[in-house]
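Removed: one protein chain of the complex. Kept in place: all other protein chains.
Coming up: chain A.
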């Protein structure tokens, strides 16, 4: 939606410039712990393991680690820690390290993991020469070196795949109480500046717990590139940061964020993957505090020895990384791969995959800040039909409320919301309304009065209700850590509590970083207090969590409460759709994410691809950018290209800023409107393909939108490609993201396996052979179907996806070099949880020269669909069959076929087989 305060909008608008005001956001040097830790480069690590303390319990191995004074002769133990290594299923390890008896508990992120991780047995297989070796049941090993502490994770071949603390950057700042310390002469040792308080601009952070930062270096031998740790605006493959700022993870509402930047923006998912020709591995840094990540790729000539020390020896391929967090404990999951798909799955196995979304949410969304009143909504709705452009959802931004009080309506502009919703649903359309987490502090507003009375707000450093400034003016923020507050908030979504809504009204949670216009870095002060379960005898600093501990997770708590509320409002019958702007590990379980407040510029269109790829591999597949750009106005060509790109990205929504010119599709020249209509129709024709992809994602946790290297991990050229991608493993998409393009470079992967790629417009096959120049005109979207795949289409595009539910399928079969192809299809009612009761069809298509089959993967699961097969297009056929016969149940029907194009495209006319039952078509020659 929008970001930041209006005052800033005014200032920037007056100055006429576009772009982020970097002064509002910290650099590493301005972030106390980042500056402190980045300067911390000991020659030798002070952390030493004490093997005598080892203990193994099922899948958990414990060991004491001491931080010793290397200067002293006896190596005095300064602080004591306990190290825990766990073996987990699916080739995953977990390493945790915490102080023994810390002064206060350290926060362990609560919502990122879907469930408690499932253990895989560990055993100690050797202990000699100061090294201790553990093994899991799959043949991966963990080698712990005692002095100094180093932890190596070995792949099945016994080669080091991941290594901790090789560069001696492991550090856990021990919690201490504030007291004056004196040196031997009785002089008071001054505290390091910033230990008990930091300033940024006019903001003071009181830091009552002092320093509690953590740091760890993680090396990836043999890796060519590392990926992940969204959300940033730079390339998919992460850059070496040695000579600049590290990647920052801190959920922030960055007004007019800039491109090609490592600055933190709305989301933070601390998972990082390392990929090379040998293997793919990954690490998940389980921490919700402000985090900075340094990357040093040995292949980048600029890497100096600061991060890559001599240990790397003569290796040509290696990437070193270093994680630094302001608080929390060292808690890292290690994914041993060994392919990209393996690590992506291993990550979503921990944090969850997106559940099957309601089908409408995969169709086209029309949003604007703001559709001003009911007549406006009606007009937009009608215009889609007048111009024969399919659309599923109309959105309402903040202006629908009674002066920014959420769960209320502006009664002048929206006097009959239920009627308005009914007008939409009559055509199968839905409404999405915004509900932000800031609550207007206005006497008489029920939400504010209840929250104040019951203490549901986040508290400031002194324990009073925190007050910040956001859209409504003075606002407070619900503390979702308080289960009562969450329950209360969830109940607001009940239909009776939010009149005018029904099951077809879905929710947009924006501004949930949280955005606070007058806060430090436009967010909540770090010393704000969150609820913590009261405990006997625990008071003071230990009796609450500070916002600094949980910051990146706040939005997740917000959408989780929304999700619960939306489930409860329909007695858990209907699937909720939620859009969130802030994101964290696990967000995918509840909501879709968009890339926030972009601008109508070609660069932002281009950036939407790597940004969504990066979020996708970090578990968040349901991603998209504001089509057309939020700020500024897109001229016809940019708008056309953005629709064409958006039609092939998971979340497809047009949105715009209130101060920009209206830009609904019909407000352009008819030729542009026609191109937009075409782009939307392409989306709708593939709606069941998208739905199937998301169903499969819910099962296998793999990204829907995939980087090329996921499917072609041994093809080096793909490692850095992030301007094209794959949908599932079937469609290759290369959006046009530059002005006046007459051709684009497309990389066709899979040359070594003679992969064929069929242009979806012409069925013209192309043998994979790296880059090729492809001619494009304004109507062309370069999209290719992989040889060997079968994609279901619905060619009768109607006003909304719901109206197409019973429509027949066209199956597009593109043959591989062996004249075979496979595909899949998922069908259910599109909106309920009945699929959990086996009310669905998940079917596989298989084509060989002899027969084409449609079989149910789980034959206990069925769905009484009325849809049928109207057409089968088989592209790349070498010898056309003479006859074809459909077999379904007892029925056998001879089918008509026609040959097209250069006699290599066969169309089977109207098999008319129902999709509710398996079928088979036999071919004879």
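The rule is short, and it goes like this: contacts are C-beta pairs under 8 Å (C-beta built on N, C-alpha and C of every residue); 3 or more make two chains touch, one makes a residue touch a chain; residues count from 1.
Everything below uses one rule, namely that contacts and distances are computed from a predicted model.
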(message) Suppose you had to identify the omitted chain by its UniProt name; would it be "AP complex subunit sigma", "AP-1 complex subunit gamma", "Glucosidase 2 subunit beta" or "DNA-directed RNA polymerase RpoA/D/Rpb3-type domain-containing protein"?
(response) "Glucosidase 2 subunit beta"
(message) One chain is left out of this view; which of A:232, A:575 or A:793 touches it in the full complex?
(response) A:793
(message) Among A:317, A:532, A:681 or A:920, which one touches the chain that has been omitted from the display?
(response) A:681
(request) Using the touch definition up top, pick the residue from A:159, A:761 or A:850 that touches the left-out chain. (result) A:761
(request) Using the touch rule from the top, list residues of chain A that touch the missing partner. (result) 13-14, 372, 375-376, 379, 388, 412, 426-428, 658-662, 678, 681-682, 685, 760-763, 779, 793, 795-799, 803-804, 807, 810, 870-871, 873, 896-901, 905, 907, 909-910
